[in-house]
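Every protein chain but one is kept in place in this view of the complex.
Let's turn to chain A:
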Amino acid sequence: MTAELVRGQNHPLDRTRVEIRVAAGGPVVAGVALGDEQGRLSGVEAVAHPGAPRRTGIEVPRQAAAEHRIAVDLDALPDAVHRVSVLLALPTGIGPLTTFGAAAAPSVTVTGLDGTGIVGYTVTGLGAESAVVAVELYRRQGAWKVRAVGQGYAGGLTAMLRDQGLSQAAELAAEIEEAVGLGHARAVPAPAPVAASRSDRPGAGPSGASAADRTDPANATAPDGPTTTGAGIGTGATTGTGPRAGAGATTGPATAAGATSGAGAKTGATSGTGSGAKSVAPSPAPAGGGPVDYRHPKRRSAPTPAGPPAAPVLSAAAPTGATASAGTPASPDGPPAPVAGDAAGWSMEERLYNQVWGMFEDLARSVAAYRSASDFAESRLEQELDKALADPRNRLGTAVDAARAAARDKHATLVTQARAALDRDLAQLAAESEVVEPALPPAFARWDNPVWQGYHVPLERPMALRLGDLHLPEVLDLRIPMLVRLPLERGLWIDSGPDAYARGGGPDPERAYGRRELGSALTDGPPDEAELRRLAMETAVAIAVRLLAVHPVGDFAVQVIDPGGTAAPALAPLVESGALPAAPLPGAKGVASVLEGLTRRVDLVQMAVRNRAGDALPPDLDTAEQLLIVHDFPHGFDDRALTQLRYLADEGPAVGVHLMMVADRDRSREYGPVLDPLWRSLLRITPVPDAHLADPWVGHAWTYEPPLAPKGSQVVRQVLGRLAEARRAGQH
């Protein structure tokens, strides 16, 4: 199965004899540069090109063509070679193309000798460039990997070779051109560019990447650990936003542009390191990069600097042309296009986490500005109307009508202005959300994100988990992921009580919207009590599965107290997949045994931590973090069990025992106020959309939506199945 990469992403190679197949929209020259650990070339002999097609372990074609096969034997390469870069350039004078942007995007496939695809990469987002470093194979701890680079050069072959560190770049470029010219003389005519036929399907690369055979990038990068390590030895063009932003590309062509613009911002910075690219005359590219534009239509970006000599420095200084300008604040018509991972952080995960929180704060503040302005407009209108009526001079004539009209005009003007300011902010945030959502790792992603389809059990715990979505009534379709840090600092309380929703009274359009959008089994009628209880347990299971899924095998376990046995249908997926070893014991006995066990665990671990004697824990103690789901509280609880539960709620989180109550607060009313501290210590969430969570900045009431899988989706069972596989594999 071919893994389709996006810019910056890497993938392990499982063999050392590979073929690199290149397909472009017109004749291109293919070459290979062999670099050392720092990516430096030892000299012209480190480049395999049409003028010198054979180097040890490498053979490249002698002429320009629309399709190439480059044979690579990685075992035969000298030990000093750590990086094999595949270079593509448009030959001058052969074929109609002068820029890559003018034809279909070139694609590169790394295959085995038998032709089975390993990795595919379509170099999208090229504009005025006439040379590009497409992919590179590199050594990493004794193994070879392949990375999608996609670094383009408007300055052509010479600029590209110089950027590879060759001092004789111009001479070598001339030699290559000459060899290609000779080769062309005896070659068959190249096929006509196929730009027209492909331009309307920019996402589907020539390698025919269908939704089915797109391996999820998360798999591809998962063995690497943090995504930034892959970029560590990179050229800089691939650092940062590349790998994770690339995750978005699997959802379709739209987000691929986001990925390239992200990397483009970086290349713009690194390309300045000099190479003297500006001495190279730019290719006479049409402005905007030709007829094919792979950029996202909604994403604003400045057009590529035009080819005419008026702007040679500009276009040469930004080798990636269109992509670089998309990422820089150069676009005059507004703020820069948003990029996934555009925040501070040590890893992509942390950057996305910070970015999501930044979006959360920005949305809260933008809406605060809007509400403040419209409230002010409202109160001023009232005052002015009162004043107009109260003024005795207005009693006669039309003055009062005029005053009223003026007041209403002022009100309308202010509200319109406020709305315009809000819309401007929302458009920016919506664009950001559009880029960020697809780039999120599983722990931050909704169930319907394709990243879950390619789910693999992670090797380490993520920093946070998405507990659901938040939105405000002003902007229903902008959902902010509600990320909470792991390990959970507070327990969760999933409110299954009906009065919380009845309180709102009549039909609430916002809630109706939420119900319509929310996939899972929500009926159209108002949720009745039984329905709410069922949904509450479903929500509990959905969150439990997320928690299980984002922890490495054996690091997280779920226990359930269900004295009435009423949660069995919702728990079925957990029991069937083995995530829950057995159905919970019924009755008070089950309550007592689970609480007894967890209390003992908390006590022992606390002792071990206090005395720094972690190895003295009894061997039968499960050291995994525990999530205790309490269903039907307080049914089956006696005073002793209640005390133990409160002990777990207070002491548990510090030693890895987390509480999740699925309860209706009213049903424990008989206990009086003694349980209030327990409820307060828990984070309340609801099984149906409900506005009750406040943000930490302004205190808006945000509508929370639980993380239920879309109706009919099998993703939860799939994830549980993978977990079960991993668990079995771990046992053998």
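Here is the rule we use: a contact is a pair of C-beta atoms (placed from the backbone, for glycine too) under 8 Å apart; a residue touches a chain by one contact, two chains touch by 3 or more; residues count from 1.
The working rule: contacts and distances are computed from a predicted model.
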Fill in the blank from the handout: Taking the list "Cytochrome aa3 subunit 2", "Branched-chain amino acid transport system ATP-binding protein", "TerD family protein" or "FAD-dependent oxidoreductase", the UniProt entry for the undisplayed chain gives the protein name "TerD family protein"
Fill in the blank from the handout: Among the options A:86, A:180, A:337 or A:377, the absent chain makes contact with A:377
Handout entry: Of A:362, A:474 or A:650, the one touching the omitted chain in the full complex
Key = A:362
Practice task
From the listed residues A:3, A:180 or A:418, report the one that touches the chain absent from this view.
Solution key: A:418
Completion exercise
Absent-chain interface residues of chain A come out as 361-362, 365-366, 368-370, 372-373, 376-377, 380, 414, 417-418, 421, 425, 697-698
